[in-house]
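Report on the following structure.
Removed from the display is one protein chain of the complex; every other protein chain stays in position.
Coming up: chain A.
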Amino acid sequence: MGPAHKGAQHRGTAGEPEVMASALEGIGKEGKKESSKKRSGSPVEGLLQPVKLSRAELYKEPTNEELNRLRETESLFHSSLLRLQVEELLKEVRLSEKKKERIDAFLQKVNQRIMRVPSTPETELTNQAWLRDGVRVPLHQVPYTVKGCFRFLPPAQVTVVGSYLLGTCIRPDINVDVALTMPREILQDKDGLNQRYFRKRALYLAHLAHHLSQDPLFGSVRFSYTNGCHLKPSLLLRPHGKDERLVTVRLHPCPPPDFFRPCRLLPSKNNVRTAWYQGQSPSGDGSPEPPTPHYNTWVLQDTALESHAQLLSTVLGSASGLKDGVALLKVWLRQRELDKGLGGFSGFLVSMLVAFLVSTHKIHTTMSGYQVLRSTLQFLASTDLTVNGISLCFSSDPSLPALADFHQAFPVVFLDSSGRLNLCADVTASTCHQVQHEARLSMVLLDSKADDGFQLLLMTPKPMVRAFDHILHLRPLSRLQAACHRLKLWPELQDHGGDYVSAALGPLTTLLEQGLGSRLHLLAHSRPPVSEWDISQDPPKHRDSGVLTLGLLLRPEGLTSVLELGPEADQPEAADFCQFWGSRSELRRFQDGAIREAVVWEAASMAQKRLIPHQVVTHLLTLHADIPDTCVHYTGGLLDALIQSLKETSSTGEEALAAAVRCYDDLSRLLWGLEGLPLTVSAVQGAHPVLRYTEVFPPTAVRPAYSFYEQLQERASLLPRPDKPCPAYVEPMTVVCHLEGSGQWPQDAEAIRRVRAAFQLRLAELLTQQHGLQCRATATHTDVLKDGFVFRIRVAYQREPQILRETRSPEGIISLRDTPASLRLERDTRQLPLLTSTLHGLQQQHPAFSGVARLAKRWVRAQLLGEELTDESLDLVAAALFLHPEPFTPPSSPQVGFLRFLFLISTFDWKNNPLIVNLNNELTAEEQVEIRSVFLATRTKLPVMVIITPQDRKSSVWTQDGPSPQILHQLMVLAAEALPVLEKQLMDPQGPGDIRTVFRPPLDMYDVLIHLSPRHIPRHRQAVDSPAASFCRGLLSEPGPSSLMPVLGYDPPQLYLAQLREAFGDLALFFYDQHGGKVIGVLWKPTSFQPQPLKASNTKGRMVVSQGGELVMVPNVEAILEDFAILGEGLVQAVEARSERWTV
């Protein structure tokens, strides 16, 4: 029972990405590195193969045993895979028999040592001089004076209680709870009063600790708090030597049975006198003492240790399925960080809950572990313990208090079999709601058939920073003491023995929940960690228990409003509203004539609206809890800066993207209504990232300053000038314009291209004539300048891919075969527009999609890997975070979405799984199963990264041309490194430090660095570390006459890269960040540096040398390095060769 200690955390290798296809031929340095750490084994190790069973094996007569197992699987588990997985997991977390033996031996020795501790003479409680040096009392004795006497006597009884006996304890933190029954002689009447019992308990432990610490048997003897409760220390013993990590024995002193009268400890009774607590002489004014429900519960808990252990062992003792279930539930809770600290949903609580469900016949003892897990989650999901408490007590004794009494005293109610002890006394309402929320999510997951529920349910950690949209830290904690006074929480403080953190927690969360209202889905708080300290030290102060972290799960639909509508001014509730919101509440007159109290928050852009909770929280905390905004560290929009454009620091670009989309809508209307085209327009579809809200930096309207450019008057175009810096980069937005089918279309590919070109010309003419738009037509597209935005219209004919596919067999049958040209055309004119419109729709559903996708893309590009992965593939990965958020909920802030993107990238097993992105929910569960099996069968023919959508069920169009296994591996490594760094920064209450750290690429791995001159980098100021100033890019701030076509798509670094790749693509890989990167990283390909035999086809950039008397070809590195500078004359600042290895 109770919390496991904090130390000895074995972080598994779960987060580590496994090495991708190490056997694939090495390209670039990654390949080289990999081959060195290549594990022994077959080349396709770690890859699932389709199972091949012989006919005889498949169709042999089944044995009875086999049939039984199959039947069992069908009835008790979801599927055989789940069953096997559960069995494996239990094997991993269970204690082995061997270790159990060692622990048992250790326990026996502990027992002997405890009994041998000498007694002490009786002294006053306040006289603690007898306590030896080197040990301090593990309790804050405030106020110090208390009546009573104490002496140490060896315990009357030493019993092992808790999960160890039941066999439900789980690794890695093995705790054995031992109850020490103090002899009756130590205690006196009225010890229940004014912490006397707790003082004695602490002294008892202090004396024990002193003697046990002398013993060489123990490796460490330390104090901790039982369940984080500040009045109840416990003693932790760990064995000496190599077993130190094996087990922690926790000693809990407890009173002799029937010592306290249960009726004195009911939640309505007072056991801490105000006069004593406040250090005054008792005043005789007869005012009623406030009840101390928590204090009473803590005393009661000690009395019930053994009866609880007995109850659990009778219920769980013989049923292995139940034990499995409890172990699974513990893993489930731990992955969600719900089990630790004061008021956590501990393993003990869950065991009791299972016992409750058994007693109410919701769980049967023959059920499997999986079924127990499922039934318990079902119960948790459907029952709100804050409203409908439950009880293990079935007696109808009239002397027992009613459930309602408990509901008055505690937020969450779950009574034990005595009917007097609330097991959930310390659990706050928000923790309970969090458990309920998690249970609900898990139930949805268990009910869905397609997904691998096991992994998501039990193996995926849900740390707070990744689970909640916004995080806020309250620091320093000592501010909460003032908050307690402001909130008038004196009785609670008295009840909690001065622990102001837990006293203030409940009221604070209620306050914030009320204030955030419809914006909030769930508010969770961290539980103060259970500290552990040396016996020679004073116990840690309340303020030392770190920080209080709150997690907000937001409701996207509530985030759009800036208004908090209050009651009408003449209603009596108006006063409450005013009191709650303080000075922010104003009387306002609304359009419907109503005059109401209302609060209006300042937020213009989507990004600011997302951060309204920040305003709410700081306002309410200052107003009601006296916590100034310097103590509130809000982590919600820290990453926004990376996707903000330079001029608009108040917005993350959603508005600018929407403006571009509106302009596109206007244009498509113009196209629809165009008169004079020989064929009518049948569809206009966007095919550019801007039109699906995923362009990292949204376009702005261009207003070129003509003096900056060369002018080509006869074609109404501007040209860049060699003597000026590179002009601003304008990327035309692609729009696909389908024309209706007609018998008039030629049936020959070349002819179709000519006809299309004719249409492009005609389109340009008509748009200029009818709407006065500046147009420029080429053979494949027409560029249109509209309101400063440039669109690139491509005319498409539906049957063209079909015609490109047609091949005529010798028999004269026309068959359809995919060709590269047909696939490209199909992708550009059919799949891309479809994807664009689907993702456009997704953005309408999830307003945070744009931010997440853009941050993700920004990060990948900043790591210089942007050109290896297509835009669309990254957009789809981002979409997967929204469509398949399990075990989380869809992100409502870019920050949390980006963290999950990094997690997905770093952990997804691309080798054995396709990433299914079920856009519009079109794929049924059966179809997904089918897709998975097809995937396994054809794995070797598919690209390394496979992304499946309903429109693209087999081929994974967007990852066909990359990334290579090495690049993907590199990406996974980078993501795995970035995630913990970023999470640590965001969780750091001192402030995040430099948030751009994870966006800076590591450059030490490259062989050559080509430094570029900022003068010719048009997007220089988009860089991660944006320069304070850059060159003029020939733009006006005021709208000018826009009759000339601006310079389109002119980006010298991209042109340079294209040349480099064409000339040296066989020899090296080139990496660059298109958003203002100043460096091109070059990696030589080791395979190309092997001397090659003489051949006309591989002379490119090589020279002949004689090696061992033989003539071979090797790359002419010196000349190539100089070529780098020559090809990029004007752009290249320096070529820095960093490794000498390749200079032969």
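Here is the rule we use: contacts are C-beta pairs under 8 Å (C-beta built on N, C-alpha and C of every residue); 3 or more make two chains touch, one makes a residue touch a chain; residues count from 1.
Quick note on the criterion: contacts and distances are computed from a predicted model.
When the unshown chain is looked up in UniProt, the name that turns up among "Two-component system protein A", "Ribosomal RNA-processing protein 7 homolog A", "Trafficking protein particle complex subunit 23" or "AAA+ ATPase domain-containing protein" is "Ribosomal RNA-processing protein 7 homolog A".
Screening A:T819, A:S955 or A:Q1059 against the full complex identifies A:Q1059 as the residue touching the chain left out.
Note on the undisplayed chain: of the listed residues A:A777, A:L865, A:A975 or A:L1069, the one touching it is A:A777. Only one residue in the set A:G676, A:G812 or A:G1108 touches the chain that does not appear here, and it is A:G812.
When the full complex is taken into account, the listed residue touching the unshown chain is A:E1129, out of A:D189, A:E675 or A:E1129.
When the full complex is taken into account, the listed residue touching the unshown chain is A:P461, out of A:P461, A:P540 or A:P1091. Residues of chain A in touch with the missing chain: 9-14, 18, 46, 48-49, 51, 53, 57-59, 62, 70, 79-81, 84-85, 88-89, 91-93, 172, 331, 334-335, 458-459, 461, 710, 712, 715, 717, 719-722, 726, 746, 748, 750-751, 753-755, 757-758, 761, 764, 776-779, 812-816, 912, 1016, 1047, 1050, 1052, 1055-1056, 1058-1059, 1062-1065, 1094, 1096-1097, 1099-1106, 1111, 1113, 1116, 1118-1119, 1121-1123, 1126-1132, 1137, 1140, 1143.
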